[in-house]
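Before we start, here is the structure in question, set down as structure tokens.
All protein chains of the complex are present and in place, except for one that has been dropped.
Note that the chains take the letters A and B in the order they are written out, and that residue 1 is the start of every chain.
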Amino acid sequence: MLTMIFGAGYVAFGCFALGQAPHWRAVVEAKDCPSMTGWLLRISGVLFLVASLILSLAHEGPSYGIVLWTTSLTITAFCVAATLAFRPRFLRVLAWIADSMDSRKN
Amino acid sequence: MAESAGVRSPATDRKGQWWVISLRLLVVIGGGYIASSALVAGLARALPLLGFARSEAVVLASMLGFVIYLLVLILGLARRSLTRFVVELLVMTGIGLLLTLYAGA
Partner (left out) sequence: MEPGFRASMGWAHTWTGVVVGALLFAIFWMGTLSVFDREIDRWMAPMTRVALPDKPLPFDEFRSTYDTAVALRSPTWSLVQATERQPFIRVNYRDKSGVVNRSFDPSTAQTLPQPGTWAGSRFLYPYHYGLHLKIWNIGEWIVGFAAMAMLLLCVSGVVIHRRIFVDFFTLRAQKSRRLVLDIHTVSGVLGLPFNFVITLSGLIIFFAVYFPSGWQAVYPDKQSFNADGASSYARPKANKPGNLASLDTMVNEARKLWNGSEPQALVVRHPGDAAAFVTVFRSTEQGILRHAASVTFDAASGALLHRSDDLRPVAASQRFLTGLHRIQFRHWTLRFVYFALGLLGCVLIMTGFLFWLQARRKRHAAQGLYGVQVVQGLGTGATTGIVIATASFMVINRLLPLDVTFLGYERHELEIWTFHLIWIAAFAHAWIRPRFAWKEQCQAIGALSIAAVLLNWLTTGDHLPRSLSHAHLWPVAGVDIMLLAVASGAFVVSRWLTTSKRHSTSAVVSVTGASSHA
């Protein structure tokens, strides 16, 4: 369950990061992010953060839940920043999913 | 850089005027604390008028005191004119003292 709470946070920040052009370019390597995909990524980011919060509250109760979620934000965001700095290609899967969902809409 | 934008900040007054900076720091930190404490005392006496229990008012006023002090520090460091800040401090302290002396039982 903890893996899911932190995992959802990680995915959320991954989405937010990919929504930013320099990071998208670093991950996908020399291709600009279509605006629709960017929008999709940001929405997904919010959804994953909400999911992480709900899971945290449900599993840990109100007081532990909110504290765990808030602190998980720092940790998962930092992990995403570290991923982007040292192993940007790990996030390729995320970018690919977002891109393919986008092309299905078009 | 700050100087070329024509903006004055304490940094530009730095050369040879350490006493100006020290004075400002003393006023901001020390005077700020006094003003914040006065407001805490005033709030502690005034909040029961809003329906808070006495002990609750004390705790709330004291907790707010830290936020108040932080805002006073920021104000003091951002104000260009030290005189104006001192006036503001005196007003805050005055309000605090008035509330302490006359508000509530």
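Just so we're on the same page, a contact is a pair of C-beta atoms (placed from the backbone, for glycine too) under 8 Å apart; a residue touches a chain by one contact, two chains touch by 3 or more.
Just so we're clear, the structure is a prediction, and the values are computed from it rather than from any experiment.
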item	value
Chains on display which the left-out chain touches in the complete complex	A, B
Residues from chain B at the interface with the omitted partner, ascending	1-2, 5, 7-11, 29, 36-38, 40-45, 52-63, 65-67, 69-70, 73-74, 77-78, 80, 100
On chain A, residues whose C-beta touches the chain left out of the figure	2, 13, 16-17, 20, 22-23, 63-64, 67-68, 70-75, 77-78, 80-82, 84-86
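As a working rule, only the chains that are shown with their structure count from here on.
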item	value
Distance from chain B to chain A - Cα centre to Cα centre, in angstrom	42
